[in-house]
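Worksheet: the structure to be examined is printed underneath.
Note that one protein chain of the assembly has been removed; the remaining protein chains are unaltered in position.
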Amino acid sequence: MKFSFKNDYSEGCHPNILQALLQYNLDQQAGYGEDEYSLQAKELIRKKINNQHSDIYFVSGGTQANLIVISSVLKPYQCVISASTGHILNNETGAIEATGHKVLSIETEDGKLRTSDIISVLENHSNVPHQVMPKLVYISNSTELGTVYTASELEELSGFCKKNNLYLFMDGARMGHGIMAEKSDLTLEKVAALTDIFYLGGTKNGALIGEAIVINNPSLQEDFAFNIKQKGALLAKGRLLGIQFLELMKDDLYFDLAKHANEQAMKIKNTLKERGVEFLSDTYTNQIFPILNNDLIKILLEKFEFYVWKKTDENFSAVRLITSWNTGDEAVDDFIEIIKKELP
Amino acid sequence: MKFSFKNDYSEGCHPNILQALLQYNLDQQAGYGEDEYSLQAKELIRKKINNQHSDIYFVSGGTQANLIVISSVLKPYQCVISASTGHILNNETGAIEATGHKVLSIETEDGKLRTSDIISVLENHSNVPHQVMPKLVYISNSTELGTVYTASELEELSGFCKKNNLYLFMDGARMGHGIMAEKSDLTLEKVAALTDIFYLGGTKNGALIGEAIVINNPSLQEDFAFNIKQKGALLAKGRLLGIQFLELMKDDLYFDLAKHANEQAMKIKNTLKERGVEFLSDTYTNQIFPILNNDLIKILLEKFEFYVWKKTDENFSAVRLITSWNTGDEAVDDFIEIIKKELP
Amino acid sequence: MKFSFKNDYSEGCHPNILQALLQYNLDQQAGYGEDEYSLQAKELIRKKINNQHSDIYFVSGGTQANLIVISSVLKPYQCVISASTGHILNNETGAIEATGHKVLSIETEDGKLRTSDIISVLENHSNVPHQVMPKLVYISNSTELGTVYTASELEELSGFCKKNNLYLFMDGARMGHGIMAEKSDLTLEKVAALTDIFYLGGTKNGALIGEAIVINNPSLQEDFAFNIKQKGALLAKGRLLGIQFLELMKDDLYFDLAKHANEQAMKIKNTLKERGVEFLSDTYTNQIFPILNNDLIKILLEKFEFYVWKKTDENFSAVRLITSWNTGDEAVDDFIEIIKKELP
Partner (left out) sequence: MKFSFKNDYSEGCHPNILQALLQYNLDQQAGYGEDEYSLQAKELIRKKINNQHSDIYFVSGGTQANLIVISSVLKPYQCVISASTGHILNNETGAIEATGHKVLSIETEDGKLRTSDIISVLENHSNVPHQVMPKLVYISNSTELGTVYTASELEELSGFCKKNNLYLFMDGARMGHGIMAEKSDLTLEKVAALTDIFYLGGTKNGALIGEAIVINNPSLQEDFAFNIKQKGALLAKGRLLGIQFLELMKDDLYFDLAKHANEQAMKIKNTLKERGVEFLSDTYTNQIFPILNNDLIKILLEKFEFYVWKKTDENFSAVRLITSWNTGDEAVDDFIEIIKKELP
């Protein structure tokens, strides 16, 4: 079996989680997220974000979280602003539009939105009532290109959104990786203070399934549970989500796992950089996009699985390498060894 | 802690499942249901239903299965026919309507639909194009009242639907209990042969989460996966669902668990019947609705949790008792003991 | 050609309207309802309802008005309460559900909702968040059975809705007929004061097309125009609607036309009553449902068109007779003459 750098959800879950599932397995608990594990996990998250007034709901996956959040907070004629690389635009089979809402796409270099981008959308949508009304700004951290927002970038976006009566929603499918990136000065507490709503991804950071939707803006909290149920996302055995987040939040396991994933990617990145390899984007998280000679790619694919992302010229292509909470030193060392041998 | 007869999803999952999750945990597998466990589990189901041409998809829960199936097979102007007790009508926060489809409600005594019911709906919906077009017949087995369809009843419904160009869809959230009921002559093979589409519920029969949607009618199979993804139901770690159904289907664990749940309920039912207690409906599955004196209910509630379902007169109420794959003899014996003492 | 009592939209429009369309035809006017005729017509309506703060929008038809109003004011998990005879339940091809909202049906004798009906719905929808949330009460005046609400009945409903945080919406496709009914003590001013939103039907009372949506509750007014446009209801030549309502509202033509229609129906009704004929419901508007001998029906159908509504026994059926703003004395007299001859 080749080792896979294809994504961060190839394995099961962190062993602590399975241990906890075993330990609590035969307790009788209330259904639908009212179990004691879910309640405790929510308390832990509220502590980490330092906001006792945020409402928290656990759902199964990222597409589900995105469609529930967006369809819940928007009125029928309101729409979303997203970078063109946004997950909701490219990889969710039109899930947002299926709830009735348009997603406006903005071209960006690095997957990050800036206020200037949003201003131009607002200016182009002033023909009331003939155009959709932009109302929610969707950003991802880390982004789909592996880049991250700094605290000051997020502050600027947040201030702009407040002033312009827009909601700011952060897709945190890879929130751990974003926050734990070497260059990041964001904390979960800041994320919560600066966004109206965000979610904390478990699936791509050591859980079996699970994302924690955190609603900071009180005006978006009312009746939110109805939306979860209506979209088929309310698990009868909510304990499955609660137990996982309880384990991930306890002792900061969530952040340690993300840090590990980032570090493994950085080892490979640094080895490549030392050899003058260029990258599609300059990332410090668990996704890297080095531009490699096609011959080298062929050699690497004999021992590893990963996506060839994009042809850059006749002889070179960018590849996408993703590491995870479970990417061991052996796989990374093997990969690096080939690099060192082929690019001496 | 009081023992709960409130529902069949109070505990975690059957130990075999956790064992398998542990065993396969660190294997790298393809995502989105392409893992080898999911593929094997589908093969096992195809064998049990004796139909190599059925398509199978695993999703997380019953509401999700219902809304995906119905929104996938209907055109915008088509609607559903359901018994008034149908889960989609009462307990899914309008999930079906949220996908754009009306659900027509038919009053029934026992939660089961009959062809005469459907005929009258068809007759009342002939004002083309001013009325919705009835197109899908939704039935549950076992029903929300604990009753079951016999093979001949299902054959009649199936023949009628074919003749009238209607789809027949069976909600099998409690399929195991329905099929394993003392009085049932249905098999999974017959269910598959007689319905266009159905699902096999895991959540209420020993899984952590999971329902297996089985599409028998080839005209409904095309592109179904798009719908799963669009509704947020495609788990990145599809292995979580695959491993569970693999364990449940192996050696018929699924059916054994349901049989156990039914038997525990029948023990209580028979004890009550011997004492002349009446029931809301005559059920042979894991749900029973005895009509008890309010004083007796109060005594039982001191030691057990269960729902008081419906006041029947000044002094009596029907209660709902649900047993599960994990309801042990001790709880049942304790309950019976109180009955015997109070109704000597 | 037989004269038709089938409905109140068999003819074109009142001649004044065509006259005005001719007169203003070649003026250049702003599009999308910003023309001066629309603005004047809205002012006239605001005067009649004695509320300068109501927002008014013109749309083409009743189904369109219903689906725009309901989808605009409800959140995704909220639903409608309607009498089982409600037009939205039976004759709009699931238009409301197609916007994502369930309509709960209440059986009534006479097509009118009462607070006791609503209370029982609220009691049966308390299982948060597993059930849809009832939020809007839909009533019609006159109803689909030709009956009308009295001022005190509407006051009671209105008070109840306010207290229970429900919106009250009146479908006024036949508002003129309702208000001008012999027994009615309602006025348009009272309707506006007691409902959150209602509409004034033109199509069934002398216009070519057109219903005027009147939004009295300020919290429902914001951004309403977006919904009109999004649902395809914003006419480029809004003047077509404005001119019609201008003519209908001027000099109370709207009410005179409805009064005429009612009176023609009452002439037939009284003739039948004097002969001991019974009716499905006791109506004072332009719809009557006499129960006639099948032989008599056959004789009448030789000279007139109307719907045979419902078999009441072996020899008798209820028929529906509808008169309109344009039903002349000759047709009514001819009809009465046959009655007098056959039921001497």
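Letters A, B and C mark the chains as written, and numbering starts fresh at 1 in each.
One rule holds in what follows: a residue touches a chain if its C-beta (ideal position, glycine included) is under 8 Å from a C-beta of that chain, and two chains touch if they have at least 3 such contacts.
Everything numeric here is computed off the predicted structure, so don't read it as measured data.
*Asks:* In the full complex, which of C:42, C:239 or C:320 touches the chain missing from this view?
*Replies:* C:239
*Asks:* Among A:23, A:90, A:120 or A:312, which residue is in touch with the absent chain?
*Replies:* Going through A:23, A:90, A:120 or A:312 one by one, A:90 is the residue touching the chain not shown.
*Asks:* Which listed residue, B:114, B:162, B:190 or B:229, touches the chain dropped from view?
*Replies:* Among B:114, B:162, B:190 or B:229, only B:229 touches the chain that is not shown.
*Asks:* I'm checking contacts with the chain that's been left out. Which of C:74, C:98, C:157 or C:272 qualifies?
*Replies:* C:98
*Asks:* Out of A:15, A:129 or A:328, which residue would touch the omitted chain in the full complex?
*Replies:* Touching the chain that is not displayed is residue A:129.
*Asks:* If you put the missing chain back, which residues of chain A would it touch?
*Replies:* With respect to the unshown chain, the touching residues of chain A are 76-77, 79, 90-94, 97-103, 105, 127, 129-132.
*Asks:* Pick out the residues on chain B that sit against the missing chain.
*Replies:* Given the touch definition above, chain B has residues 32, 71-72, 75-77, 100, 128-130, 133, 223, 225-230, 234 touching the missing chain.
*Asks:* Can you name the residues of chain C that touch the chain not displayed here?
*Replies:* 1, 3-4, 7, 9-13, 15, 18, 21-22, 24-31, 60-68, 92-95, 98, 203-204, 208-209, 226, 229-237, 239-240, 326
The rule is simple: only the chains that are shown with their structure count from here on.
*Asks:* From the centre of chain C, which chain's CA centre is farthest?
*Replies:* It is A.
*Asks:* If more than half of the interface residue numbers appear on both sides, call it same; otherwise different. Which is it for chain A and chain C?
*Replies:* Over half of the interface numbering overlaps between copies: same.
*Asks:* If you average the CA atoms of chain A and of chain C, how far apart do the two points sit, in angstrom?
*Replies:* Centres of chain A and chain C (C-alpha means) sit 51 Å apart.
*Asks:* Out of chain B, which residues touch more than one other chain, so two or more?
*Replies:* 92-94, 98, in rising order.
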